[in-house]
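Structure, as structure tokens:
Excluded from the complex is one protein chain; the other protein chains are retained at their positions.
And now, subunit A:
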Amino acid sequence: MDALRTVTRDIDTNSTKISARGVQVHYGDTHAIKDVDVDIKERSVTAFIGPSGCGKSTFLRCINRMNDTIDICRVTGDIRIDGDDIYDRSIDPVQLRARVGMVFQKPNPFPKSIYDNVAYGPKIHGLARSRAEMDEIVERSLRRGAIWDEVKDRLHAPGTGLSGGQQQRLCIARAVATDPEVLLMDEPCSALDPIATAQIEELIDTLREKYTVVIVTHSMQQAARVSQKTAFFHLGNLVEYGDTDDIFTNPKDRRTESYISGRIG
């Protein structure tokens, strides 16, 4: 029976990539994340869903310490990647962000050429020793971003001249250029049309062969399509976390059911 299923949602490995325990986030007096525990599997796509203000983006931003850049934000608890505490004093956030790449809601290419957009990360991290090596990294990254064929003849044209969907794929290429282990995506398709969205979703599915992908999305159908695991956040709590198939057909918590079926919860 399983052999006949066309969609395999299995995760190849069972090992945990990101593990969070007792994570709390405060913005000044606001308690934004309340005691979240979660284990995110290696080489899988995990979707964070929930209503606006539920804390899903805040939690995502804890994973590469983007919240450090906000003065009034205080993160406590334990977040580990491959067992290493990423909030340890010895960890350099800049190095961490090379390991944990991020793609944002609105495509934000640098006002530079397509080539330089991708080469930027490897350059500051000293990943290429020669021009030829850099060319190779740029091509490989653009291929992983599924945009190489569309831009290979105009690598020195400005990245901002691309269409929205192409810009977003360029940003994904830029994020994978430093060869990260984890890719965080904060509503990567919300500014894109359905065709560009489908292309990004297709790309996400191939990215999970190499990376651990965590995606925040407001589109429930997108979460159902691209992810193997889904976490539902509500009022700062992680309400339910499980296999995507189960969450969307038979959620255990009434709040999850209310949210995903479009009811007033």
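By definition in this document, a contact is a pair of C-beta atoms (placed from the backbone, for glycine too) under 8 Å apart; a residue touches a chain by one contact, two chains touch by 3 or more; residues count from 1.
In this section, contacts and distances are computed from a predicted model.
J.: When one chain of this assembly is omitted, its UniProt record names it as which of these: "Thiamin ABC transporter, permease", "Cytochrome bd-I ubiquinol oxidase subunit 2 apoprotein", "NADH:ubiquinone oxidoreductase, membrane subunit L" or "Phosphate-specific transport system accessory protein PhoU"?
T.: "Phosphate-specific transport system accessory protein PhoU"
J.: Of the residues A:S52, A:T69, A:S90 or A:Q221, I need the one that contacts the missing chain.
T.: Missing-chain contact among the listed residues: A:Q221.
J.: Write down which of A:D82, A:D135, A:E150 or A:E257 is the residue touching the left-out chain.
T.: Candidates A:D82, A:D135, A:E150 or A:E257; residue touching the omitted chain: A:E257.
J.: Provide the residue numbers of subunit A that touch the chain removed from this figure.
T.: Residues of subunit A in contact with the hidden chain: 220-221, 224, 248-251, 256-258, 260-265.
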